[in-house]
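Excluded from the complex is one protein chain; the other protein chains are retained at their positions.
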């Protein structure tokens, strides 16, 4: 695996390999890189958890990180993304982690570059490292994917998490359902029977309402969204015994989830972030070792 | 000591312990950390010297620093400070250094988090690492605090340095006086007899006029402030033989202090910054060692 661009390109075997390695890191295994690798993180969109998680994972596997300030770079002078990435490569960088608002931005980077590319989110496209940490969280809980009922609730059409996860989970044998306002279902078919889905789900994965997009609440208020599609204290009581709550965060407390549920017993929200560290260590080690 | 939040919570014994360790670092002692610790610096307000000082101290004690860009984080997406800090903790970070405009922001972080918090300035609250470096600067000069006459001049009500220092110096036995326009005295009682105070002070600690606050000069011009409350060349001549000048910086040259005095023989302004490095090494080592 030279790059990690989209879950569509990652085989079942590679997924299970990365999950296994993440579990080893979680148990205290040491990374196995035989030379010094240089990595840069190019985040052209704001991020706390994904960027911090990569920055930490990179150092924990022993790589050297070269800082890159997207908001203060020559992109402001109109440089193409290809030229920017090639420039960074020429400074002796082995891999770049990129988040960019353009869907499939990486397509223009596949010819002429030698650097490895790890996609940390492309527009409304994919977010594969998030997807792998979600898979790891589910696998740790249930020991399998086959037959696990996963409900994804929220702004599906604008969510790269929903897309990456739906692809991977379906391939691995899980049953994936969506619930959201019809305007937000995008290419998927969404259910409207939220309460009924809650009762049969093993995993409820909430998505963030994207305030920063104009018309995020198109036809809704915070209160009416919460009532219709939010995970409220009442709805949590309807969940199955061993069912868990997930959310890629950042969270709008009191909108898609009641604040009191964020750290309840069922919640794996902060565990997901912890799992992200080990997953990203596994991804980085896998890609860097592949470079030789 | 798990956290360093406010000078109100630091005992005399802990202060003297940190000062002693800073002196050892200044004499070339090596830090004694037995494992690798990860630190992140969350500066939600601009800073040069405090941030640079911490960044340098962290590396000099051998910690690994995970970068965090507050101006480009999910705080922009409305995430709570608690959720942001918990997220960072989950990426494997042991301690965070935080500057934030909200007074006592750390109160909402004390439950539910395991990470150590070092307060690098909270609103108009406290700035304990600055206070400790000021104490170190005074102690190096006079070998004691008992009976040392310290005058703090300037915008006392908006200064976290004034508050932190006044608390600590008084506890340690120094005599602290304030001089400033009545509008700026806040909870303290300010003197107006600047010239008389100068003649009896061992330490004159100037505060910055905070241009960036609206109405910083309420009723003053640069020239009238300088004449009434500034440390001018004339006033410097009235100072006691061994008396010193301090300023937390950044400095407005020609406002609270004449430019020619910034590096005069009595000035400890740039020494304070040097001392800050050793003090912060001592603080960090103390807190990290306490984590085991």
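For this structure, a couple of remarks:
To keep things simple, chains are lettered A and B as they appear, and every chain counts its residues starting from 1.
Note that in this section contacts are C-beta pairs under 8 Å (C-beta built on N, C-alpha and C of every residue); 3 or more make two chains touch, one makes a residue touch a chain.
None of these values were measured; they are calculated from a predicted model.
Remark: the omitted chain is touched by one listed residue; of B:67, B:123 or B:186 this is B:67. Among A:40, A:98 or A:282, the one in contact with the hidden chain is A:40.
Contact with the chain not shown here comes from a single listed residue; of B:144, B:211, B:228 or B:291, that residue is B:211. Subunit B residues in contact with the hidden partner, per the touch definition given at the top, are 43, 46-49, 51-53, 55-57, 59-60, 67, 69-71, 208, 211-212, 249-253, 262-263, 270-271, 273-274, 276-277. What subunit A contributes to its contact with the hidden chain is residues 38, 40, 64, 66-69, 71-80, 83-84, 86-88, 90-93, 112.
Everything below uses one rule, namely that only the chains that are shown with their structure count from here on.
Computed centre separation for the pair subunit A/subunit B is 39 angstrom, with centres defined by C-alpha atoms.
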